[in-house]
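Note that one protein chain of the assembly has been removed; the remaining protein chains are unaltered in position.
We call the chains A, B and C, going by the order they appear; numbering starts again at 1 in every chain.
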Amino acid sequence: MDSGSQKLAPATVIAGSTASEKFTALASELAAIGRGFYARGWVLGTSGNFSAAISREPMRLAITSTGLDKGTLNAASFIEMDDAARVVSGRGKPSAEALLHVAIARELGAGAVLHTHSVWSTVLSGAHAARGGLEIRGYEMLKGLEGVRTHEHTEWLPILENSQDMTELSVRVTKLLRDRRELHGFLLREHGLYTWGATVQEAKRHVEIFEFLMEVVARASALQRAESTETGG
Amino acid sequence: MDSGSQKLAPATVIAGSTASEKFTALASELAAIGRGFYARGWVLGTSGNFSAAISREPMRLAITSTGLDKGTLNAASFIEMDDAARVVSGRGKPSAEALLHVAIARELGAGAVLHTHSVWSTVLSGAHAARGGLEIRGYEMLKGLEGVRTHEHTEWLPILENSQDMTELSVRVTKLLRDRRELHGFLLREHGLYTWGATVQEAKRHVEIFEFLMEVVARASALQRAESTETGG
Amino acid sequence: MDSGSQKLAPATVIAGSTASEKFTALASELAAIGRGFYARGWVLGTSGNFSAAISREPMRLAITSTGLDKGTLNAASFIEMDDAARVVSGRGKPSAEALLHVAIARELGAGAVLHTHSVWSTVLSGAHAARGGLEIRGYEMLKGLEGVRTHEHTEWLPILENSQDMTELSVRVTKLLRDRRELHGFLLREHGLYTWGATVQEAKRHVEIFEFLMEVVARASALQRAESTETGG
Partner (left out) sequence: MDSGSQKLAPATVIAGSTASEKFTALASELAAIGRGFYARGWVLGTSGNFSAAISREPMRLAITSTGLDKGTLNAASFIEMDDAARVVSGRGKPSAEALLHVAIARELGAGAVLHTHSVWSTVLSGAHAARGGLEIRGYEMLKGLEGVRTHEHTEWLPILENSQDMTELSVRVTKLLRDRRELHGFLLREHGLYTWGATVQEAKRHVEIFEFLMEVVARASALQRAESTETGG
């Protein structure tokens, strides 16, 4: 596959559109992605949340209202919030985890932040927690991560201890992102994946890439073990 | 994710609606959920049944008629029954397991009861039967269970011996629910999952949470074993 | 779940319909089932074939024409054939395996015969070939097999050696069915599943039940092993 740098033109940047039109366009785009992730089992049981930046100064994010079934998302499922996760417009309230979206958007200038809870991210973030992260290397699919040009790449996917104190956790996330600006995502232990992108589509691609690679890492580990004790395939 | 307590307004309580309108609304909502579960492979081969409370005094439940393909459910697939599982209206007859729905609705005041037969619930309810249940702890997804506020929670999912005598089994279920009112579901050994909620949507969320967590528990067990004998991932 | 004996009224028996109308109704019903199986990955790559009896005297079966993509089946994908697998009407030709459909329809009076190639049936029919079959017992889902009333049932799913000589293989199938009239299906080694029913819907249910149970048997075997060497779950 080609490097992720041959990316789509950012369809979400609409010259001359009003903030309200931008909100609706971004929310609709995120809603479609969320329904697709729900179908794949990555955001079951109202888990997961998705955001995109409407403006930088002042910071305004479109973000999923909390507690919704992701299989039925539409533009009205989103609210507009500021950089303290306060509602600016829309019905509902942001997830407590909205502070993590703000931290990522602010530190990295991300255009979109996606958070999923898949089986594999939950399992691997538990199994590798003691090592502090998951090292993924040698796979062609790594090139789907923005800026990666070759499969001869080592991606570090850090695992942060989970917490219910989002202020404390957002401080840890901010510190992590300042120290390791080359990251494309991180895991919360036995919780799920955070990844992001310059555009909504880039962030969606990063979710798919990481979910794919985590399944590969887990299955390769099991297969390697079976193969090492068998003769023939 | 946010605690399950930030739940949707109960869409199924329609002020001023007649019992018949309530029946149709609840049956349509359950039918859509059932078709979704069928697509995920959780109610293959006419397995599974779903109910929701239309009224409490007297108790009336909308419940799937027995023996139907869950991939083609619609409101006409449901019957109305009383607290002895006798048909009040509608064509067809309730499942023998309807007595378990009545027991759960009566003991816990559940607004909806969902029963699924997934691969993982079948496998885990066999593998853990000797321990009497499955202990699930530490996962963020536990917060999708009503009233759970933190991942630092231990959920006990009891496993009851399977039986074809539904009167006898409903007595055991009633006793279990009186002793352990904090439960969110239980497994029947090598049979499947029962869970419930105040509303149809809450019960649906509980199915998704438990199905997710059971897959995680099973895969984490297998991965842990592979990892413990390998170097690197 | 309820026993499979609480089955649907056979929707495919239409009083007063002409043979042509019956053909079209059965072919349409089988086509919809085939598209669903394709979506689940049970008949990839033009594998699988499906038939239903239009009449007994003389025997006429609607059966999939050979070599078709099962994701795009419709009534025109079927041909009508006689008990020697000769085309009576329709475009295309029957699969060489049509003789097995005839053998099953003749020996058991089956109204429909469905043949699928799933990953699990392929894997298990190889792993258990030396034992001559797969024993499945204790699962509630067994009640989805016609006539089974309790989970305390042992189902024998024989495994026949695969062959390209369909005349020879149909003789072996005929002998098997005469000796073991209680069977609900059989496997061809590293090839797939044959199952049947009085109606198309009953045969569909049997496919789902067997596919479910085979996945359960395979995963339970792997999990049992992991659990037996771990402490805790």
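Everything that follows uses one rule, which is that contacts are C-beta pairs under 8 Å (C-beta built on N, C-alpha and C of every residue); 3 or more make two chains touch, one makes a residue touch a chain.
What you see is a predicted model, and the numbers here were worked out from it, not measured in a lab.
Engineer: Going by the stated contact criterion, tell me the shown chains that border the hidden chain.
Structural biologist: The chain that is not shown is in contact with A, C.
Engineer: Consider the whole complex, including the chain that is not shown, and state which of A:H101, A:H128 or A:R205 touches that chain.
Structural biologist: Considering all chains, including the one not shown, the answer is A:R205.
Engineer: Given that one chain is not shown, which residue among A:R56, A:R131 or A:R149 touches it?
Structural biologist: A:R149
Engineer: Extract the touching residues of chain C with respect to the undisplayed chain.
Structural biologist: On the side of chain C, residues 41, 44-49, 66-69, 71, 93, 95-97, 117, 119-120, 122-124, 126-128, 134-135, 162, 164, 188, 190-192, 217-218, 221-222, 224-225 touch the unshown chain.
Engineer: Kindly note down the residues of chain A that lie in touch with the hidden chain.
Structural biologist: Missing-chain contacts on chain A: residues 1-2, 4, 6-8, 36, 40, 138-141, 144, 149-152, 201, 204-206, 208-209, 211-212, 215-216, 219-220, 222-224, 226-227, 229-230, 233.
Everything that follows uses one rule, which is that only the chains that are shown with their structure count from here on.
Engineer: What graph shape do the protein chains here make by touch: line, ring, star, complete or other?
Structural biologist: The chain contacts form an open line.
Engineer: Could you state the distance in Å from the CA-based centre of chain B to that of chain C?
Structural biologist: 30
Engineer: Using the touch definition from the top, which residues of chain C touch two or more other chains?
Structural biologist: none
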